[in-house]
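Presenting chain A:
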Amino acid sequence: MKIKVLRVDEITVYQYPERITSLMAFMQLVNAAKGRFIPLYRYDTKNCVPPYYIEEEKTYTYVNFSGVHTVEEEEIHVLSKAEYDARLSDLIETKCIYCVHNEDDMKDTDLKSYRDNLCLDGNCFFFEEI
Partner candidate 1 sequence: MKRIQTVKTRDLKESVKNGGCGECQTSCQSACKTSCGVANQQCEKCMEQK
Partner candidate 2 sequence: MVHLYQLNGYNIALDVFSGSVHAVDAVAYDAIGLYPEHTPAEIKAQLLEKYRDRPDVTAEELDEMLADIATLKAEGKLFTEDVYADRAFDFKNRHTELKALCLHVAHTCNLNCAYCFAAQGKYHGERALMSFETGKRALDFLVENSGTRKNLEVDFFGGEPLMNFDVVKRLVEYARSIEQEKNKHFRFTLTTNGVLLDDEVTEFANRECHNVVLSLDGRKSVHDRLRKTVNGQGSYNAIVPKFQEFVKKRGDKSYYVRGTFTKNNIDFTEDIFHMADLGFTELSMEPVVCAPDEPYALTEKDLPALFEQYEILAKEMLKRKKEGRPFTFYHYMLDLESGPCIYKRISGCGSGTEYLAVTPWGELYPCHQFVGDPKYSMGNIYDGIQNTALQQEFKLCNAYARPDCKDCWAKLYCSGGCAANAYHATGSVKGIYKYGCELFKKRIECAVMMQVAELLETQEK
């Protein structure tokens, strides 16, 4: 599922709060908050590679925008963990087999070795063709 989200200071991605559907409306909310904390869901990247995120790994948090420099809107893909892992496994079978860094013992707990660097769009920080 593709959704629009807020990217804060180049790195952190947050779900739009309820009933806010545009960047303009969000900035109005920030101004109205007058430096108070705004509750948001943050999409974590611990077990995924952007722009693909895992729905179950949203964290409810509070953000203070007075120290923030940039807020942008962007689109991301959100999948369930089961779906993310299934697609990751497929990619491992079709792409990683052609990579010099791929080793049999990498299919460890939760595919961590692949999960950190292999994006579901097929790009990988490490890929080096055999």
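Regarding candidate selection, all candidates are chains of the complex that A comes from, given by their letters.
One rule holds in what follows: a contact is a pair of C-beta atoms (placed from the backbone, for glycine too) under 8 Å apart; a residue touches a chain by one contact, two chains touch by 3 or more; residues count from 1.
None of these values were measured; they are calculated from a predicted model.
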| item | value |
| --- | --- |
| In-complex contact partner of chain A, selected from candidates 1 or 2 | 2 |
| Residues of chain A touching candidate 2 in the complex | 8-13, 42, 44-46, 49-50, 59, 61, 63, 67, 69, 101, 112, 116-117, 125-126 |
